[in-house]
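Every protein chain of the complex appears in place save one, which is left out.
Let's turn to chain A:
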């Protein structure tokens, strides 16, 4: 599925009690990026990119600079340990941004993609809620 096709489908779709807004990020490069907002939570947008093999859905959580320095190691350890129990998503770090992401096969159906997006959006909020203790006031 092409990203713009996904965007059009998402616009008129509602699932698991969630709705979507999405638009393609203006991008000079060859890499298309679709920004998806689930349930109006534009603070935690999901960025969807497609490669030959997979569809990557990434949500940026917080910057390294926001982490309390003395708790950084503990936070990293906790995130690694949470990677397995958290459904469908995994924690990651992209440059100095902590992120949560999910990867799908490019052959995934529309329902699978939306399920991934909704789950990722919920996971992102839960994750942020869970780690606030580690972040600077």
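Note that in this section a contact is a pair of C-beta atoms (placed from the backbone, for glycine too) under 8 Å apart; a residue touches a chain by one contact, two chains touch by 3 or more; residues count from 1.
Quick note on the criterion: contacts and distances are computed from a predicted model.
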Open item on the list: Out of "Spermidine/putrescine transport system permease protein", "Branched-chain amino acid ABC transporter substrate-binding protein", "Phage shock protein A" or "Heme exporter protein B", which one is the UniProt protein name for the chain not included here?
Closed with: "Phage shock protein A"
Open item on the list: Among A:20, A:62 or A:91, which one touches the chain that has been omitted from the display?
Closed with: A:62
Task: Absent-chain interface as seen on chain A, which is shown - done: 25-31, 33, 35, 40-44, 47, 49, 51-54, 56, 58, 60-63, 66, 94-95, 125, 128-129, 132, 135, 137
